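All protein chains but one are shown in place.
Chain naming follows the written order as A, B and C, and within any one chain the residues start at number 1.
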Amino acid sequence: MIQLEHVLVVAALLFSIGLFIALSRRNAIGILMGIELMLNSINLNLIGFARFVDSPRPIDGQVFAVFVITIAAAEAAVALALAVSIYRLRQSVDVDKLTLLKW
Amino acid sequence: MSDIGTPPYVVNIGPQHPSTHGVFRLKVTLDGERIIDAEMVLGYLHRSMEKLAEERTYTQNIPFTDRMDYLAAMTGNLGYCLSAEKLAGVEVPERASYLRVIFAELQRIASHCMANGTFVNDCGAWQTPLMYMFREREKILDLFEMTCGARLTTNYMRIGGVAFDVPDEWYPSINKLMAEMPDRISEYEEMLHDNEILLARSRDVGVLKPDVAINASVSGPVLRGCGIAWDIRKADPYCVYDRMDFDIPVGHNGDCFDRFLVRLEEMRQSVRIIKQALEQLPGGPVTTPVPLALRPDPGEAYVRIESPKGELGFYLASDGGPAPYRWHVRSPSFINLSVLKELSVGLSIADAIVTLGSLDINVGEIDR
Amino acid sequence: MRAVVAAWYDFDPFHELYEWIGDVTSSEELVYVIIAVVGATGILSFVGLGALANVWLERKIIGRIQVRRGPNRVGPGGLLQPVADAIKLIQKEVLQPRASDGKLYNLPPILVFIPAMLTFAVFAWAPDMVYADLNVGVLYLLALSSVTSLAIFMAGWASNNKYALLGAMRVIAMAVSYEIPMVLALLAPVLFTGTMSIPGIVDFQRTNDIWLAFMLPLPVFIYAISATAELNRTPADIAEAESEIVAGFHTEYSGMKFGLFYAVELINSLAVSGILASLFFGGYSLFGIDEYIPPWIIFIGKIYFFYFGLIWLRGTWPRLRIDQLMAFSWKMLIPLALINIAVVSAEVLIWRLNEFDSWIFWVYALMNIVMMFVLLQFFFTMLTKNYYRLPRRATLIHDVSVPSLPAPTFTQGGNA
Partner (left out) sequence: MDDTAVVVAFYVLAAITLISALMVAVVRDLIHAVLFLILSFIGVAGLYITLSADFVAVVQVLIYAGAISVLMIFAVLLTPRSDRDNAAVSYAAPLSVLAGLLGAVIIFVGLDTDWRQVEGDRFGQTAAEIGQALLDPYALPFEVASIVLVVAMIGAIILVRPGNEEEA
């Protein structure tokens, strides 16, 4: 029998891996991958809560997960468009070299 | 996907590639799928024919012409024999001239079948139009086989005429073929004219402007596709073409589809010519006796004929010996190919392949 | 559901096997496992045999289309040709380019197989012959098709070949473009039947004695075209476009690895035919005739009917260019699908609110067929009018004439 705790531990580990990736990558696309992993872990939590936690309308968790997936898709599209246009501008997607706003 | 600004991507189309029609290499630089630069690399099929010919007698050189444009051996034979006859001053019997016209036109139909079939194949058809056109090509090759025993490398024409007279069973066969051929051509038209995909792939693709075509010395269906009515058979008649009544089909726009149309229509005109020639076909000998080791007087001769690919010219120079002093071939494939870069830069890879297919090159003729 | 099928044959292996095993043993788990293994074996053997049969059918039918005979040397009528092909492929050397991407290169032939096989799990072969009745069946099919394109991309990328990478890029671009009309097209039967389970949709068509294809002709059209695009078959085989990029994503695969890609293409064609048959053409039902013929025979017959259509397409049409194919999706199929969804939702709403009987379906069928013809005519004219601007016959000129032209502008050999 799966318990809520199992889900929470998996989601927490996934979140920290995602966080590490998002913070440590130099490539803009790599950072985006970390963010997607974090969003996934959040979804996992939402689904887990929907499944195990007492609430008047248990489906809410899954609906939220659907919303998160939607927003993740939008975010990925915009972020990748940004990455491509940044590459066009600077010939690089290395975020360490993007010092345009650095004073 | 044009202006994303990706790094350039160099792709070698060929020498081993399904649609380069032989071993021909096109080195293209791509931006996405769009060609921004193209370089043609030739010479993979070079067999040094022009040099070899300087060591052989005039008659021994005829088989080389089979192997230049191996899809149109008859016209190769014809052009070479005409130039050798002009050099040596040999008269050709009338029956031989008619037979030459008939076989050259049969060869034109066969070659255009091949050209159009592979062109539609290059547009991506799964062999079907090619197979339809092969059906008729096979019958023409059967006629060749009946006459001279060979189907592809015919080696049929001789200096002073043709090698053999046609056998008796040849007449019903060709009459039957000529009777059904217009229907077959209509069948191809029916199959391909209203095909939106073929139109989408070839209309307005690879448009050759008339001035570019003339300045590049392009000839044959490629030239006629851009709307210029030029045909050696009418402009500089050889054999008995001046006695034939036929039209020059021309295109409207100079795109790949126009070249395709011109070839289709030329097949019809060829049928017309063959029918007239069969009607007028006189009796008599088919060859003038010519010494086997022909020694023409010193001099030079140039003869051009309308091969299926375009203007096929043979230049022969003699120093009085049994072998030509110099032999040069003006091959239409080679010169038509020279516009490929002009046409393909700016197109996508798929369009460049279609354009290459519509030029109807033959690498055996390009590299000789 | 069981009571419906009580015809003379009463062939229902799952149910009878279930009962028989239930008599022998009392262990529920054992019964479950046995049924699962038997069902999987049945489906896999159908798919495997189907792939072999498809090789023969495809070559034979295309041969007929191309006025030739097709294979006729190995076995009667060339029937053993696929076996000979398979033996040849198996004994061929499997080459791996040195610059290829190691493990990634070996994975795709296996990976493409998985979704192809999984697709067959949700089909309803007969009223009780459903291996996995997922209540998100339609979405499941769509998800699987997107996984296939990823495996194909991996193949193209890992080969480290320029043609293969071009093919892989084309696959990915196509997958993005054609997923949308596909989803929108498959939404229409879901709207009508109110369920996403494939057996549910088939059952709706059987109980109402109507094929959804009559009511939803436009989605059939859209789905069939998007499916050929996703299948990489002519006229949309741009990912392996032989005349352009040699063999696309599987350029570097030889021997049985190529054989697997080839088999997957055939299996996927069967799967697409199966989806068409069950979502739009009544699945195993045939207006009551399914009482006299085993339903799974009807279903397989329908699958092969649509498969014949796919072969016919391949034998007839040239290939579109990638940008034309994309434009076709974005400019024609997606607007059409959106219009269709709006109309169908309105129709379903009217039907559900007024609680009409099933006679209303025939009214809808008439309306939608008329709508389809009008819309298709409009879109086709819009998309193709440019191609018909010039005559499609060469002009005939009797005498040589060369026009006088402006000064040379030709630059070949100079710069450029």
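Before moving on, here are some points about what is shown:
By definition in this document, a contact is a pair of C-beta atoms (placed from the backbone, for glycine too) under 8 Å apart; a residue touches a chain by one contact, two chains touch by 3 or more.
Bear in mind the structure is a predicted one, so any value in this text is a computation, not a measurement.
Residues of chain C in touch with the missing chain: 28-29, 32, 104, 134-136, 139-140, 142-143, 146-147, 149-150, 153-154, 157, 169, 172-173, 175-176, 179, 196.
Across the interface with the omitted chain, chain A contributes residues 1-10, 12-21, 23-27, 29-30, 32-34, 36-37, 40, 43-44, 47-54, 57-60, 62-63, 65-67, 69-78, 80-85, 87-89, 91-94, 96.
Note that only the chains that are shown with their structure count from here on.
The distance from the centre of chain B to the centre of chain C, with each centre set as the mean of the Cα atoms, comes to 41 Å.
Between chain A and chain B the centroid-to-centroid distance comes to 63 Å (mean Cα coordinates, whole Å).
Within chain B, no positions touching two or more other chains are listed. By the touch criterion stated above, chain B contacts chain C in their complex at residues 1, 9-12, 17-19, 33, 120-128, 131-132, 135, 193-201, 203-204, 210-212, 214-216, 224, 227-231, 234-235, 247-253, 257-258, 261-262, 264-265, 338-339, 341-342, 345, 348-351, 353, 357. Residues 62, 65-68, 162-163, 166, 173, 234-235, 237-238, 241-246, 314-324, 380, 384, 386-388, 390-403, 405-406, 408-412, 416 of chain C are the ones that touch chain B when the two sit in their complex.
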